[in-house]
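I am attaching a structure below and will ask some questions about it afterwards.
For this depiction, one protein chain was excluded, whereas all remaining protein chains were kept in their positions.
Then we have chain A:
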Amino acid sequence: MTTISSPSIQHLTPSTTTATTTTGDPTPSTTTTADGFQFPPIYSFPPFFTLQPNAQTRTSQLTSWSTLIQSYCRAHHLFALSLIDALPTPLFTNAQLARKLSLRDARTVLSWMCTPEGGNRAEWITAGGGKAAKGGQGQEGEGSAVCWIYWRRPEEWAVAVEEWVERTGQRGTVLTLYELTESDATRREEFYGMDMELLQKSLQVCVKRGKAQIFGAEGSEGVKFF
């Protein structure tokens, strides 16, 4: 899985960043929310809120949506989206245009993001909290309403945490998971405030690679990087 998806990550990461830089362009049509997030110009194009039937246009549209959702979540430091809660937010509703993405379409967008075609940039969180099967999340996800938005994939998070440990010279030290996400030391890192479940997912990647080890009981785990 990791080896397959890593090239696509390499490919998609730059495009994510360019999308953010594009939003910085002083375009009069660009919508800016109160907290300073600048929407891409396409956000003020009314047909953007109607899912297109033409396959090619639709792919292009879904890619734009995926890019928008990722950059929005990155800017607002969101790791998961609850569909019902997010629908009225500016992400899916353009108040200025009086256009919004319907619930069904928003679900389609997120489901598409879950597929390999959409770069596996999202994953539905199943009720049991377990790991959802990669296959038909679309159907599986119909019932659930919350989904991870992987503006960094777990593999990428693993690399980021590892890099931070390396940078701060804490190899060999045991760090609590709480420490990783909530302490002042990581305040300036992207994974600050990360959902515990997602962090565990990411650290599992490190464990599989043999770069780290997780100790402790449920709720108070520690991790040691080699």
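Throughout what follows, contacts are C-beta pairs under 8 Å (C-beta built on N, C-alpha and C of every residue); 3 or more make two chains touch, one makes a residue touch a chain; residues count from 1.
Here is the rule we go by: contacts and distances are computed from a predicted model.
**Q** According to UniProt, what is the chain that's been left out of this complex called? Choose from "Vacuolar protein-sorting-associated protein 36", "Signal recognition particle subunit SRP14", "Proteasome 26S subunit" or "tRNA-splicing endonuclease subunit Sen34".
**A** Going by UniProt, the chain not displayed is called "Vacuolar protein-sorting-associated protein 36".
**Q** Looking at the full complex, which residue from A:Ser60, A:Thr89 or A:Ser220 touches the chain that isn't shown here?
**A** A:Ser60
**Q** Touching the absent chain: which residues on chain A qualify?
**A** Within chain A, the residues that touch the unshown chain are 15, 18-19, 22, 28-29, 40-42, 44-50, 52-54, 56-57, 60-61, 63-64, 67, 96-99.
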